[in-house]
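Dumping the structure here so I can ask a few things about it.
In this view, the complex is presented without one of its protein chains, the others remaining in place.
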Amino acid sequence: MSTYVERFPAEAKVIRSAFYVSFVSLAIGALMGLLQTLHRTGMFEVFSEPGTYYTVLTTHGVFLVIAFTIWFLVGVFVWAVTTSLDRGVESLRFTWSWYGLMSLGTALAGIAILAGFVDDWPIVGDVSADVLFTFYAPLQAHPMFYLGLAIFIVGTWVAGVDWFRSWWVWKQENPDERIPLPTFMVLTTMLMWYIATLGVAVAVLAFLLPWSLGLLETVNPLLTRTLFWFFGHPVVYFWLMPAYMMWYLLLPKISGGRLFSDPLARVVFILFLILSVPTGIHHQYLDPGISEGFKFIAMTNTMFLLLPSLLTAFTVVASMEHGARQRGGEGHFGWLKALPWGNPAFTGMALAGLMFAAGGFSGMINAGMNINYLVHNSFWVPGHFHLTVGTAVALTFMASTYWFLPQLTGRKLFSRPLALVQVVLWFVGMTFMSNAMHRAGLLGIPRRTAEPWYDGFEFEAGVGSVGELNAQIALGGTLLTLSVAIFLVVVIGTALNGKSSEIETSVIPEPLSGPEDSPLVLDNLKLWTVIAVVLVVLAYTLPLASIIDRGGLLGPGGRAFPMSLDSLVVLAQLATEGALPR
Amino acid sequence: MALEEPQQKRQLGHDEFDPVGTLALIGLYFLVLVAMWLFMYFVEFLGNDPTVVGTLVTGGAI
Amino acid sequence: MRISRSSLLILAAFMIPVVVEFRTLLLMFGIDVSIEAAVAASVAAVAAVTLWAVIPARGDHDGAETA
Partner (left out) sequence: MNVHQYERYWLIAALVLIVAIIATVTYGAVGIGIAMIDDSEETVDPDALGEHERFSETGTHQVGENEYEVNVIAWQFSYEPGGSPDPPIEVPAGSEVTFYVTSEDVIHSFSVVGTNVNTMVIPGEVATMTVEFDEATEYGLLCNEYCGELHHDMEGEIIVHPEEEFDLFEIPAVDAPEQVDAGEEAEITVTLANERHQERSTTLAFEFDGDEQREDVTVDGESTEEVTFTVDTTDLEDDDYSWSVTVEDGMERTVDESGQLTVGEPEED
């Protein structure tokens, strides 16, 4: 009984079901990415009506960073809790209930977005949600979008309850044991998530949903925006912490070594819990209505949030080095050759980590308060997050799928060489794309823009030309799409593969320095939660109070601008007003 | 390609293992970070004039 | 093979950003390398590494163990 599916067949089914939703979202999102990259670089005029670009962009953003990532990570968390506590979920019905809630939410929000591709629907009329991932009011989506989002998030809350419940029952039976590391990681991540999602829950339930239903006439755009970023920054750690978890648990094992330090892994996750949320204002460095002092505080918190990532870099690389040395690696750098580069799960995660080192750097620039003038909302920003969520997280998830799938299905991976080519292709494609995006951003080329070419001026490339950068971006984006296609082929191929008995054991080796070396206080989740909440209160009370005091709960401004206006009407209005020269 | 089974040649315990390779790699990373930060701030950012200044600091005099 | 096929693949992948960014670096110092030349250089570099990997090293029989 070594594979996961043999030990927990019912849970394996839950995880597989979550993964498959995740992969379908990945396929849809990746296709949208291809359309965007070709259109906005001017390689092909994909959209005859450029407004469609924003429907595509919303689909790309929401399906990838919300659906693909979160559906995958809930699957991983079920795996982590059940294997490390060595017990199945307490109630399968309960588990499927959060699965159902999340599915309903995904379907509602997804349909609202995809409906934007068609101008008019019978009976319901115009449905769309071209508001992008950030849905800044006063741009307004169809109520179904906000409702779907809310239900989805409630689904993740219930999932968290499921895992806390497992841990609680386990604790009653094992009162003196340390929380196993994988469960510890799940619980701290979920605590962070509960705090973080309060912001978006308030924004959606108290303001945006009633407003989209016509119950409120106006909202305060700065307030809903601030509440979004209260959630919008920590959500990146909700994606990242499961990727870190893979690096802490799977990378050492696959490298043939052991985790370097269990206590430091715990410290890292605690730092994420307490520091992730009071940082969101760093996305608002250029927002009027928030004082410079609050921005400075957000920067300080954000910079200290580098610490857990920098610590992770050391611990994870050291664990890999341990594996490499056990496999006979020598020298200061020679040990790198002894790593299992032929294993797609290893190579994918190692390359993801490497690209994250680069993404970490551009993140430091983003987090710098005044240097933000240089890069804010420029193409630099998507360059950055395609390295973080788009590679550190996405490539880690894909690579770990190559390890998970055989565990979850009992079937051998369809094709290791193809899988290896897939992860390497991602690395190459992303190198081209994100490099050029960063450089294009420094020229002032904006993000989120269908056709970033203008009548009155041109962007001046100090080095190279805008055309070269666009070509690199389009080439990179195409390679990435190809990579996703290969990934899906491997997944489908594996699902159709025959059962195999040659699958390696799912047991994670003991860390070099185990939990017995770490102080007990690290496991005091109550304490860390209280500290996290206090820090959030300190960081956010005054800015929020100031925003409400200045503009009021429901204003100033914030009259609805529904994104379901017929585009032809808008165009006609503008043409008659002579507002547009083109 | 060979089926995976770590071809372990030796066992290294906690005390026998010094992550000297990691220290070397991460030391290089540190130098790259510092150099890139200085370049981005002082060359790319401060060289991208004009920049938003405070009226208090300049006192309105030029 | 001196190194395994997978190692060769990784090595080739690593060379791509190096060549691309080396061109950017040269441009910053005023040396303009055309795209064609950069592509040719990267193809040549990958070919050289492949050749080096495929031609067996004298007296080296377990060089392909790293996979």
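Order of writing sets the labels: A, B and C. Residues in every chain begin at 1.
One rule holds for everything that comes next: a contact is a pair of C-beta atoms (placed from the backbone, for glycine too) under 8 Å apart; a residue touches a chain by one contact, two chains touch by 3 or more.
Computed from a predicted model, the values in this text were never measured in an experiment.
Engineer: Tell me the shown chains the invisible chain touches, ordered by label.
Structural biologist: The chain that is not shown touches these displayed chains: A, B.
Engineer: Hey, which of A:M303, A:L418, A:I531 or A:L544 is the one touching the hidden chain?
Structural biologist: A:M303
Engineer: Per the definition of touch given earlier, which of A:R7, A:R165, A:R178 or A:H376 contacts the omitted chain?
Structural biologist: Once the missing chain is taken into account, the touching residue is A:H376.
Engineer: Taking the full complex into account, what residues of chain A touch the chain not shown?
Structural biologist: Residues 50-51, 53-54, 57, 130, 132, 136, 138-139, 220-222, 225, 260-261, 263-264, 284-292, 295-296, 299-300, 303-304, 306-307, 310-311, 314-315, 318, 364, 368-371, 373-374, 376-378, 443-444, 446-452, 454-460, 513, 517-519, 546, 550-551, 555-559, 561, 563, 565, 567, 570-571, 574, 577-582 of chain A touch the chain absent from view.
Engineer: In the whole complex, what residues of chain B lie against the chain that is missing from view?
Structural biologist: 18-20, 22-23, 26, 30, 33-34, 37, 41, 45-46, 48-55, 57-58, 60, 62
Methods note: only the chains that are shown with their structure count from here on.
Engineer: What whole-number Å value describes the gap between the mean CA coordinates of chain A and chain C?
Structural biologist: Averaging C-alpha atoms per chain gives centres 33 Å apart.
Engineer: How far is the middle of chain A from the middle of chain B, if each middle is the mean of its Cα atoms, in Å?
Structural biologist: 22
Engineer: Could you list the positions in chain B whose residues touch two or more of the other chains?
Structural biologist: 1-2, 7
Engineer: Two or more other chains in contact with one residue: find those residues in chain C.
Structural biologist: In chain C, 4-6, 67 touch at least two other chains.
Engineer: Which residues, counting only chain B, touch chain A once they are in their complex?
Structural biologist: Within the complex, chain B touches chain A at residues 1-14, 17, 19-22, 24-26, 29, 32-33, 36-37, 40-41, 44-45, 48, 51-52.
Engineer: Mind pulling up the chain A residues that touch chain B in the complex?
Structural biologist: 254-257, 260, 313-314, 317-318, 321-329, 331-333, 335-336, 340, 342-343, 357, 361, 364-365, 368, 370-371, 373-374, 416-417, 442, 502, 504, 512-513
Engineer: Across the complex, what residues on chain A touch chain C?
Structural biologist: Per the stated touch rule, the residues are 337-342, 347, 351, 420-421, 424, 427-428, 431-432, 435, 439, 463-464, 468, 472.
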